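Of the protein chains in this complex, one is absent; all others appear in place.
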Amino acid sequence: MKLAYFPGCKINFYLKDYDTSFKSLMEKLGVDLVQLPFNCCGYPARSTSFEVSVFSSIRNFALARKYDLDIITPCKCCFGQLKYASYQWHENKELKQKMDCLLADENLFWDGKTKIKHLLSFLYDDIGVLEIKKKINHKLPEKKIVTQYGCHALRPFTITGFDNPHAPQIFEELINITGFKTVEWSKSTECCGNPIYETNKNLSLKILNSKLNAALESGADHICTACTHCQIQYTDLSFQNECQKHHITPVLFTQILGAALGIKKEKLGEDRLPIFDLRVS
Amino acid sequence: MNFKNQHPVKTPFLVATGDDIVETDVLIIGGGVTGTGIARDLTLRGLNVILIEKSDLNAGASGGNHGLLHSGARYVCSDPEAAVECSTESEILKKNVGHCIEETGGLFVAVKGDKENYIADFPDMCKKYGIPSEKIDPKEAREMEPSLSDETIAVYKVNDASINPFKLSIENINDAVSRGACYLSHTRIEAFKIENKAIVYARVRNQISGKTHKIKAKTYVNATGAWAGSIAAMAGIHINMVFSKGSLLVTSKRITKRAINRLRKPTDGDILVPGGVVSILGTTSVRIKSPDNIYPTVKEVDYIISEGEKMIPELKTCRYIRAYAGVRPLVSMGKDNDRDVSRGFTLLDHEKDQVNNLITITGGKLSTYRLMAEKTSDIVCKKHQVSVECRTKMIPLPSTHSGEWSEPGVLVNDPFKPDTLEDPFLCECEMVPASAINTVIDSIKKNGGKPDLSSIALRTRIGKGPCQGAFCSMRILSHLYARGEIMDQTGINDLKYFLNERWKGEQSLLWGQALVQSSLKEMIHCGLFGLELVKK
Amino acid sequence: MFQITLYTSLILSTAGLLFQVYRFQKKGASGVPKLKLSLNLKLVLFNTIFQSKLFRASKTRWAVHFLVLSGFSYLVFFHALDELTAFNLFQYYQPTLDPFQFLRNFAGFLVLAGCIGFLFRRSFNTRIKPDNKLKYKGIFSIILILLVIGSGFMLETVKIISEPAFLEMVEDYSDLDEGTDLDHLKIYWEKNYHVVFKETLLITEDALEQGRRLNNDYCLDCHSKINSAFVSKAFATHLGKPANFLNHYRADNWLYPIHYLLSFLMLISLPFSRFFHMLLIPFASAQHKVTNKHFQKEAVFIHPATFAACTNCGICSEVCSVYPNFLITGNKQILPHSKIESARKMIFTGHLNPEALNQLQLGNDECTMCNNCTNICPSGIDLQGLWKTLPKTLHKMGYPDNYTFVKDKALQDWGNKELEKDRAAGTYGLTQNLTGRVYSFENCVQCTICTNVCPVVAYSGNDNDMTPQQIMNLLRLGKKQTAAETRMVWNCLTCYLCQEHCPSEIKVADIIIELRNISNQTAERLKIMTTADKANTL
Partner (left out) sequence: MKDKKYITCDITVIGAGFAGMVAAARASALGLKTVQTGNSSHLYFASGLFDFLGVYPLHSRTVLQDPLTGLSLLQKEMPGHPYSKTSLEAILKSFDFLTRFLQSAGLNYIKPEKGNRSVLTSAGTFKPTCMIPETISKSRLLKNDTNLLLVDFKGLKGFCARQIADILKKNYPNILTLSVEVPGKNGDLNPTHLATLFEDSSFLKELATQISPFLDKVELMGIPAVCGVNKSLEALTRLEKMTGLDIFEIPMMPPSIPGLRLKNAFEKKLAKNKVHFLSQAKIKPPRFNGSEFVLDVMNQNMETQIRSRGGILATGRFPGGGLHAQRGRIQETVFNLPVYQPDERSLWHHLDFFEKQGHLINTAGVETDSVFRPVDTHGAIIYENLYAIGTILAHNDWVRLKSGSGVSALSAFTAVNDFYKKSTTGH
């Protein structure tokens, strides 16, 4: 299987480990990732201009279309934005026309055929939980873990079609096959606070804190994310004290699954949990 | 909230207890725009005044109209005298009570099928009576008002404006009270004591406390509008009153910037007046027997919409919030069609009827309320041998904060940032915060009234938004209890009364989203609270 | 004469360098906490000598750079400084001997080819259509190189053809007098070394043979076959008639000072022209790049000298993540190569046109910190570090970001009637126009579910003003601008909980985001209005 890898803007600078472990995971699962000169997904421009944000996404689609590839991204924000843009492109004729003109200026075109997959939905829908379960050769210790779904993939459901937006399940199912045990908590579908990190750090911190409190009440050891932004929020240096205070470590889903699939630890990034090295087979 | 223009409000000089006789110069009966206007006029001339009202301000036609300040153009063909009156009065009002008026401007619009000769005569008639009008190309008019029908064939621009009658009455009475007048709400006339061709005193009853007392005045002014006949009857005088019901519809949004009139002989469903963020469509003219308990019927609503949509097609599909009706009090001159009866006012000095100190003022229009008050006060002053000129022409009506909340979206005109945090909105639809409710409660109490849902609703926008009281009623009731304004179980009945009043205004136009909203209301108040099971 | 000019230009160049260092130091010390960044020696080495980063970024650019740099380095080292280098290294060294003669020509040829490559590439537009100003940027340096090399070749050419020079050399290095021998030599040199003689010489086989013998005796030690000076020889053989004219006026004598004066001019202009990037790139590359961790500690220091290493190549803009934003909004200051230019101007000259500063602030706000520009920058500049520190600097100068601007702006200014009037205008391109159409929010049943699920309302305390459903009500009441200015609109996490929960299925979050667009764009318009005033008063 060949897919265009859409890393998103933040991953390279802020979260190299996610990039590394994602690539290793895909390699392990036999997926060829193609790197294209993608630009920003357009989500940050949502705040300033609707048109800019949609165009950014459509341009990425057009690039992928040029190579006849579907897009996969590890970032929920990018996933949501690309879905959103494709919806707007389909619905809004005037917008579509303008986008087509702009693309034509750059010798690109898009016919709406490119599909966008998020890491989780790809694993769940295209590969299948059972298939992955078969490949797992290193059971991980039974640590209690809560999931952070990521807003933009989950909602609005009518646009993203990711999973039941009120009671999502796929993340839990995918984690439970690794040996980690997911526990229920009330805030799995709530926002991590990262979108307003720059403008209102205080509120962003409060939101993070409330999540950590809830995670603590549920008895979790870890928070698992499958989104660049969420993980950045939890691992942010100025917030890290909060996680330590709550004795909760944020972990990347790709590292967990990677470890369970027996990927060498060097290939899972520099910043790993020590438990990955103590695999219980 | 920091309020500007706070007026010192004097405590009423009258503490009505038992059978005490209270003396005053003039007793005004009826708290509509005319009554409150007379109260202000007379206090400005230095007279002592008591105003009594059987329910609360603007309960009659003053509260049941378009809120249109006529330029006069509507009446140029049918009633030129009224037209000229309107024209001059509206200019005075724009100058003196500007804060109650939005100078929207108006259009007269004719659509395909309207009578050609009326359209042709209109500009000449306007010119003849000195009413400014300007012909506009229909195309241009549709650019000015995009919602106009594409079948528009002729358009004239006139100086119509919209006026908020509630604010007008509140401000008039507030000003009168600040000059020493006394306002007694929920006070009904029981009887007049007449001796020697004059009223000696009036026995009145407080509707809430049930107590009666006597008010002795030199002159009595009957400004009860549609009820003028029954008050006069108490003094043994017969006035041949005719009641004409007019129903109006409120849309959920403001459809036009300007007041839109149909360019034809005045008839039903031909005016659309913007009022803040909504538009008001009306009216009908139905002869009724009694001015009490009137409400718009489903048939009337449908008829108004079908007439209105010819001028503005959007009226067919837009959401309506409520419908209400007012009664035009007309003094019959023997004509069959109510539209042909003059909309001019009737001022009767009952000296000719052997009651020397009773004056009746009725009929007329909102636009000419000041003139009516002036003429009435002139007679009163003549009787009192007071030779002060009318001053309402010159002295602007001050704006007070307790009147402000009767306007839509007031709060958001002020910088609200620092205040909203600790000042929750009790009415979300119209964004009325707790502090505003408190201000209004204080103002009602100062005037000797009882703060309940209905009296607060009269002075604020609560219950007037899309939810029609579904949520705000309960929130404000709780607020009243929490403040100790209500201490017994009357709150429930108060709530039921309030909801029912709101209901009368919506029941005739419940379809689409309005029906959704009202179903929700019934689910809350009947389904959960079971209010229909509460017996009085 | 030569000595004086040499030393003058050396002094001038050194002074220029010192001045630049002083300037950088002064600008660098403006109160930013310094962060110890270790030296990245590997990058210095690779990027300076092999231009490794440029190689990755653009092969053609790398090729022309490499041609010029390698050729010029040779020329400087073995030609200009031959007295110090070549003569000492090689005992038999003579500029006119092979392989030196050939190498000099070859090096000169490389530089010439490189320069022509530069000019050629510039005349074609790259993806980022650079403004014409940028197109001619550094052209001075290229022309100067061309002149130096050209004058060198010309000098060699006129020396080749020069009869007087030939005669001088005969006098100096042989015992030949006027006579047949000399004529033989002349014939040989005319034939083989392309000297142009005034009189016409009769060429015979015998004379040539004689000349060859004489040449072997007297000249061959110092003069390799002229064929190796392939560029100059080509010039010389095709010179034709003007040759006599040049010989007559001793062109070889006066071209020499021109050549070295041009070279000295290069030396002097080193710290002030495009040549300077040769020194700055190693400096810029030497610094380790700022990382995420530095940002979080808020301890970031970018040495101003590194910005000067920018050559406006525009490669950064080609990979810029927000390049599409530029295509729609047209704000050039979104693109890194324009931003750094403005930032450089702002930092070194201290004043920048308010409008430009405003544009810079707005453009920089769009940056997503993807690090693409730093990764690719052939000069090794830490661009991302600059973008990250820029907002603070701009804020201090009175150009805050939109959020701060909106928060600090008094409502009266905000509710400016002008703005209220043309609120529909001034938005970039298309919108969903949810806020302009009543039916997108009028179905609100006031149930407050959106408010109840909103995390912003839940956790913000006093940090928030309106709730989502109050925003809907503000819109219904016709207060769009007021709604756009509420803190709720800016605090919104865009988590879509409200929209997913709304029983009337109102697009609450989309509406709030659209309001934020309006707020942003109003802020931008207000900023432009006020900066235009500022610019006028300046």
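Every chain is named by a letter (A, B and C) in the order it is written, and numbering of its residues begins at 1.
Heads up, the rule we're going with is that a residue touches a chain if its C-beta (ideal position, glycine included) is under 8 Å from a C-beta of that chain, and two chains touch if they have at least 3 such contacts.
Being a predicted model, the structure only gives us computed values, none of them experimental.
Q: Touched by the hidden chain, which of the shown chains?
A: A, B, C
Q: Quick one: which of A:137, A:164 or A:238 touches the chain that's been left out?
A: Answering carefully, the residue with contact to the hidden chain is A:164.
Q: Among A:2, A:90 or A:134, which residue is in touch with the absent chain?
A: The single option touching the absent chain is A:90.
Q: So that we can see where the missing chain sits, which residues of subunit A does it touch?
A: 83, 86-87, 90-91, 111-113, 115, 156-161, 164-169, 184, 186, 213, 217
Q: Please output the residues of subunit C touching the missing chain, sorted low to high.
A: Those residues of subunit C that touch the unshown chain are 445, 447-449, 451-453, 457-458, 461-462, 467, 500-503, 505.
Q: Footprint of the hidden chain on subunit B, which residues?
A: Touching the missing chain: residues 295, 297-299, 302, 305, 420-426, 471, 474-475, 477-479, 481-482, 484, 486-489, 491-492, 495-496, 499-500, 502-504, 507-508, 510-512, 515-516, 519-520, 522-524, 526-535.
By definition in this document, only the chains that are shown with their structure count from here on.
Q: Using the touch rule from the top of the page, what residues of subunit B touch 2 or more other chains?
A: Answer for subunit B, listing residues that touch two or more other chains: there are none.
Q: Give the list of subunit C residues in touch with subunit A in this complex.
A: The contact residues of subunit C facing subunit A are 291-293, 296-297, 319-325, 327-329, 365-366, 368-372, 375, 384, 401, 403, 427-432, 455-456, 458-461, 463-464, 490-497, 499-500, 509, 513-514, 516-517, 520-521.
Q: Can you name the residues of subunit B that touch subunit C in the complex?
A: Residues 252-254, 277, 319, 408-409, 412, 415-417, 420-421, 425, 428-431, 465-467, 470-471, 513, 516-517, 520 of subunit B touch subunit C in their complex.
Q: Show me the residue ranges of subunit C that touch subunit B in the complex, using the header's touch definition.
A: Contact set of subunit C toward subunit B: 410-412, 438, 442-448, 462, 465-466, 469-470, 473-474, 476-479, 482, 487, 504.
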